[in-house]
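Could you have a look at this structure, given as structure tokens, before my questions?
Every protein chain but one is kept in place in this view of the complex.
On to subunit A.
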Amino acid sequence: MANFLLRRLAMMILTMLCASFLVFAICEFTPGSVARKSLGPFATQQQVDLLTEKLKANDPLLVRYGRWLGVLVGAIPDPLQDPATGLNFKDPRGAQYFGNFGYSTLNKLPVNDVIWDRLGNTAILAGLAFLLIVPLSIIFGVLSGLKEGGVLDRTLSVICITFTSIPEFASGVFLVTLFVILWPILPGTSPLNSDGGWAVPYQFVLPVAVLVIYDFGYVARMIRVSMIGVMERPYIRTAILKGMSTRRMVLSHALRNAMIAPFTVLLLQINFLISGVVVTELVFAYPGFGRLILEASLFGDMATLEAATLITVAVAVVTQLLGDLGYMLLDPRIRVR
């Protein structure tokens, strides 16, 4: 087991290195330099050239990537914070420490000061949505999979497909029109402060609703297919012929086997919820991780983008690991050698 975890950890680090290098290389092709972005649009070319020189931003790609890695692991200080640049960029943690994601040229703050708050906000939003998506999709999926083609199956399937096919911006606008403008019982934006006359919990209702509406139908469809497969298995037929109640048959025989495949799908939703909530966050002015990634990529804020990539890859790899461990619990045939 320890061996298995170690191997996975090594894989995880390798994946993150590859991903971060890819992002680093892709950023090469976006217009604009770090120096220009640090100084703002109205700086003169002379100032930009001077800073480019000081930051050694004209070095080859690999050299700069190596430097970035060095800053991340705390081997060298962040060049942007060097007082010689005259940028007045300061990090209270110092310029050299492990986990130094560098300096955000967009926010003019250390990335560590920006990213964790935003990630926390999105984690709350995603967590709430996930808590609703799991039971809803299981109930919908199991009920429609119990009797394929029945009235219940068709009704639930129509609901699931309709909801999933409405894009988030459309359902967002629709819900705002309904519950903010026509029947004003909810706030239209979620800046997460209570000064707007609406308590913070109310501000979660609409964004969570949009995410749940968009996502649960898809997962329910996955569970439905798996459930149909399980229902055709001989041991279920035996159970039914024995006269076992549907309730007991589903809970103690079918559900566990029916959840093996959809389990991965469910865990994948965590990835989607962390990095894919951009639209919802934009519609509701929610100060989250998705909006940060969007703004950072539009601006070409390398340091923030790199940090965000590492975090999303880490989330993906960890959920994958959880998925594999979950498989072992659900399916006794899978065991680590």
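One rule holds for everything that comes next: a contact is a pair of C-beta atoms (placed from the backbone, for glycine too) under 8 Å apart; a residue touches a chain by one contact, two chains touch by 3 or more; residues count from 1.
Rule of thumb we're sticking to: contacts and distances are computed from a predicted model.
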{"item": "Per UniProt record, name of the chain withheld from view [\"Peptide/nickel transport system substrate-binding protein\", \"C-deglycosylation enzyme beta subunit\", \"Biotin-dependent carboxyltransferase family protein\" or \"Heptaprenyl diphosphate synthase\"]", "value": "\"Peptide/nickel transport system substrate-binding protein\""}
{"item": "Selected residue (touches chain absent from view) among A:79, A:110, A:187 or A:217", "value": "A:187"}
{"item": "Given A:224, A:253 or A:291, the one touching the chain that is not displayed", "value": "A:291"}
{"item": "Residues in subunit A touching the chain absent from view", "value": "30-33, 36-37, 39-44, 46-47, 49, 86, 88, 106-109, 114, 173, 176, 180-181, 184, 186-189, 191, 193, 195-198, 281-285, 287, 291-292, 295, 298-300"}
